[in-house]
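Yeah, one chain of the complex is gone here, protein chain that is, but the others are all in their spots.
Note that the chains take the letters A and B in the order they are written out, and that residue 1 is the start of every chain.
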Amino acid sequence: MSVILGQTFTGISIGAVLLLIALGLSLTFGQMNVINMAHGEFIMAGAYTTYVLQKSISDAGISLLVALPVAFCVSGVLGALLERLLIRRLYLRPLDTLLVTWGVSLMLQQLARDIFGAPNVQTRAPDWLTGHITLVGGDDPLTVADNRLFILGLAVAAVAALSLTLRLTPLGRRIRAVVQNRDLAEVSGISTSRVDRTAFFLGSGLAGVAGVALTLVGPIGPTMGTNIIIDAFLVIVVGGIGQLKGSVMVAFALGVLQSVLEYSTTVSVAKVLVLVAIVAFLQWRPQGLYTLRTRSLV
Amino acid sequence: MNALKGRAARAWYGFAAGAVLLFAVAPAALSDFRLGLFAKYLCMAMVAVGICLAWGRGGLLTLGQGVFFGLGGYAMAMHLKLADAGPGNLPDFMQLYGTATELPWWWRPFANPAVALAATVLLPVAVAALLGLLVFRRRVKGAYFAILGQALAAAFAIWLVGQQATTGGTNGLTDIQGFFGYDLHDPVNQRMVYFVIAAVLLLVVLLARQLIHSRYGELLVAVRDAEERVRFLGYNPANVKLVAYVVAAGTAGLAGALFVPAVGIISPALVGIVPSIEFVIGAAVGGRASLAGAVLGAVAVAWARTALSEEFPAAWTYFQGLLFVVALAFLPGGLASLPAVVRRRRAAAPVAVGEAA
Partner (left out) sequence: MSIRLIRSLRSTGPGAPRPHRRRLLAGGAALTAVVALSACGAKTDTAGASDKAAKIDVSGDTVKVGLLNSLSGTMAISEVTVRNSLQLAIEEINASGGVLGKKIKPISEDGASDWPTFAEKAQKLIEEDGVAATFGCWTSASRKAVKPVFEKNKSLLFYPVQYEGLEQSPYIFYTGATTNQQIVPALDYLKAQGKKKIYLVGSDYVFPRTANKIIKAYAAANGLQILGEDYAPLGSTEFGTIANKVKASKADAVFNTLNGDSNVAFFKEYKSAGLTAAKMPVVSVSIAEEEVKSIGPQYLAGQLTAWNYYQTTPGAANDTFVAAYKAEYGADKPTSDPMEAAYTSVHLWKAMVEKAKSFDPEKVRAAADGITFAAPEGTVTVDGATQHIYKTARIGRIGSDGLIKQVWDSGEPIGPDPYLKGYSWASGLS
């Protein structure tokens, strides 16, 4: 019993990480249909921001909390810059963006290597995030790690903030209008290019926040983005483009599926099975879990 | 009609020039080592031919070509490893890392050269047909299709790595000595392999050209540009796409098979996400919709990778990234569209002068 519960918690925590790295994509890919392969490098930028801040702010807890907004801005600005310089030219060729941003991601990785050195760098986690909470004591205890809870909380907060922004603010209304019918939005007086840039800033900024969270559980190095980026895209594809709730459900579902399969088989086999399951799922629902009904024909 | 004749004549001249370049100029001008590398680039070009058909003509962003390249490559390498080991023996890596004392059942058919050769093309074709049948029926397209391809490439690479005892794991299948009885260490045989690759590439280009200029080719472009209209006219776009996808897979498989004797290794590093993207980038830089563009682009990108990394071992990825960004963001039609762009600029210039005057 405790194994099942333990694995479910592990799965949820995997899901929280997945959700956090996929959340920014749900804006740039999900809403704007841009396949940005450099998204992983924006995550990397967030992680390196944490590292740099920790050098000047010695208290690990404070530097981590300060890193969240700073990384959001650093990655957001990088994203807005990328949108302004390159992606703007490519809105009519969505698949080309994938290849162009792949080139950008190669350059950003090399840049990180030249600035911070090729080896991974370390950040210290604050003491209040290195322990765990015991849910069930006794001989076979069931515990949940503090850093995982923190990431889960962060993911929930980010989802809430993003969905409230999209639903309640004028900016969110404009983004949704552009997604549903770009021409009509333009005709109604919305500056679509400005909306695009803002949406890209937000999406990339969320990648930066994910980067800060990843320093608690994973390595910080030049290639940290490449390992996770495809998983993040899969979350959006399976969840359904343009739908936040789809991404949330799928991130947790994939996390739990992965952890349950890992326990009964091996990590490699679990990974392959999850990918095969995704391909099969798309047979059943080719547009993902939730589809957004738009008036566009494509 | 004249225009058509002109196009066919131009293609024939281009083809003849390509043949002269491949069979006379390159072998004379390049050292054994460079010719070997060139053979590798030609394999990349062969994959690009399929991508040109499926992506450039059919609009399918095939981001999983590594899978088919790998299937072809492994099929060939498995046979060559068995041939190296001799009848009844296990390949060297199985003796070292394997647990089984006899050959796994799925290795056995590859001992037969005819079966292995056929499998290099038929295996990827079968996988692509099965997958395409499912995916295109369900109208999965665009970004979905691209990400799906990536997922498959990742899954296949992880699976290969996990089966160390039977696939060689991360190492892949290395140290391939012979090619159907010919010793691959002999430079003369290496040249022979180059000539085989060059001939197959020309043949593949030829067949692709026939396909592109057939009625099917026109239908494929129609599906790319207005799928709903094609459906409305009574065709089934799923089948049209399927053919392009399957042909691209078969071409990639063939390229993988020929890559093995040219380079002497096949490994999961050639199967996963990164190589799959690199295959597509070659075709995109050259010009995805043009056969010549895709082939030349693939060779150029592969060559640039070698040349840049030799010249700037510590900073070449900057240049490579820059090449992709500049070529794709600013030249949508790839290098093949460069003449047309220049012509348009030239044509535009006098007008500006006229206005000023």
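As a working rule, contacts are C-beta pairs under 8 Å (C-beta built on N, C-alpha and C of every residue); 3 or more make two chains touch, one makes a residue touch a chain.
All values derive from a computational prediction rather than experimental measurement.
Summary of contacts with the chain left out: across A:3, A:85, A:184 or A:280, the touching residue is A:3.
Among B:270, B:291, B:323 or B:336, only B:270 touches the chain that is left out of the view. Residues 4-5, 7-9, 12, 15-16, 19, 23, 31-33, 36-37, 40, 84, 95-97, 158, 161-162, 164, 169-172, 174-178, 181-183, 185-192, 195-196, 198-199, 202-203, 206, 209-210, 213-219, 234-236, 239-240, 242-243, 263-265, 267, 269-270, 306, 309-310, 313-314, 316-317 are the ones on chain B that touch the missing chain. In the full complex, chain A touches the hidden chain at residues 3, 6-7, 10-11, 13-14, 17, 109-110, 113, 117-125, 130-132, 140, 143, 145-148, 216-224, 226-228, 258-259, 262-263, 266-268, 271.
Note that in this section only the chains that are shown with their structure count from here on.
Work out the mean CA point of chain A and of chain B, and you get 32 Å between them. On the side of chain A, the complex with chain B involves touching residues 29, 33, 35, 86, 89-90, 93-96, 98-100, 102-107, 109-111, 114, 226, 230, 233-234, 237, 241, 266, 268-269, 271-272, 275-276, 278-279, 282-283, 286-287, 297-298. Those residues of chain B that touch chain A in the complex are listed here as 61, 63, 131, 134-135, 138-140, 142-144, 146-148, 150-152, 154-155, 158-159, 161-162, 228, 273-274, 277, 280-281, 284, 315, 317-318, 320-325, 328-330, 332.
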